[in-house]
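Yeah, one chain of the complex is gone here, protein chain that is, but the others are all in their spots.
After this line comes chain A, so read on.
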Amino acid sequence: MNMKSIGSLKINTILELMLTVAVATMVLTSGFVWIITERIIDVHEAKLFLSGAMNIPGNTLYIFIFTVISSICIIVTFSIRSYSNINDTGIIFLSIMIEFILELICITLLNFNYNGILLWTFANALIYLKKNKYMPIVIVIATVSYLCTTHELVKLFVNIYDISTYIKVCSVGLQTVIFFVYNVLNLMTVICFVLCCISIIVNKEEIIEKNLELNKKLETANLDLQKANVELEKSLTDNARLAEIRERNRIAREIHDTLGHTLTGLAAGIDACIALAGDERTPLRNQLDLLSKVSRNSIKDIRMSVSSLRPDAPDRLNLKSAIEELVENTRRVAGVNIIFDCEDSNLKFDEDEEMAIYRIIQESLTNAIRHGNAGNIEVAVKKNFGSIGLMIHDDGIGCEKIEAGFGLRHIRERVNMLKGQVNFRSENGFIVEAMIPIRWGEEYD
């Protein structure tokens, strides 16, 4: 901010200098023409002067007065623009337009002997209409109007007087001085304009540099923010998973503590009843035996449920041995032939991944036995580069139309959560294929 204000202060100083030069030249030129005209009339050389003149300007006193008034107007509009911090583009545009019109009138009245004042207005337009989309139009107008008011060009088409004819009326010594002053003032205007343009460019470059710097900062901030966002998301899912695990543990504990305890009690009670009933194979004794069997099976089921509910179940073991145990249990319980194929002995993944793999296999096995009446099941776990592939293939009846029940949906949800892919199809039985990406960096030995 500080830099910018210094920059605009510089431009303002140049503008003030330029205005002084331009207005002074305009007033001096018109005043000079007026004074010389009066002198010519005083010494009665009007006829001689007219015989060498190309044009006469009209009432030179009126022109001088008009020039002075216009100059004052231009100074006033400039002061309003620069010192009152008006940000309304409309007002700035209007003030510049008024100046432009006044200048054109003055230039015409001065027979195009000085058009440097236009440069001053263009400098203003360049500074104040920086962001305006009409900039090309302004530039075109500026160029055309400057060209069309250049004395040497206008001279070709219209009869206009040359200030030099007036200067030549003066004595030779004075002529040199006046020519010098006139040319210096003309050049000064151009120099001021160039200075103005340079400072505008410098100022703009400063702004661009600052913008670039800010952009860079913004970019780094944005990256940081993205990182933070990713971390936040991860911690959120971690939290959710933790909560889920905690909840599962609680439920498992509850089942184990209450239902397990009750069933164990019940089984013990039935055993006591069997003992009381004696060895005789009475219908009661048979019934009790059956009950005892059911209750023990239930206890086993509950244990299985609890152990499967507890997600840390495979955690305590190695994933591979956990699967092997699952396979062995299922084979024993359901009496099916299960082949477990895993080349990699060291299956070690993130907790949720391991859990997902375990659950998918468990669910697939249950489905194959329950719905497929399968006799042989093949379970393959294959570790690829960056992902793990699962395939559970049974020789059951399969199904023509796959209706996603709770089990399949559950599998799909788990896989989707890990951004993996799962595919079910019926081909010589039922096939479940899943591909789960492995998060790098968290794989450890």
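Note that contacts are C-beta pairs under 8 Å (C-beta built on N, C-alpha and C of every residue); 3 or more make two chains touch, one makes a residue touch a chain; residues count from 1.
Rule of thumb we're sticking to: contacts and distances are computed from a predicted model.
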item	value
Protein that the absent chain corresponds to, by UniProt name, given "ABC transporter, solute-binding protein", "Transmembrane sensor", "glutamate synthase (NADPH)" or "Response regulator transcription factor"	"ABC transporter, solute-binding protein"
Option from A:Asn55, A:Asn229 or A:Asn416 whose C-beta touches the chain left out	A:Asn55
Which of A:Thr143, A:Asn159 or A:Asn211 contacts the chain that the document leaves out	A:Asn159
Hidden partner chain, residues of chain A it touches	37, 40-41, 44, 46-47, 49-56, 58-60, 62, 159
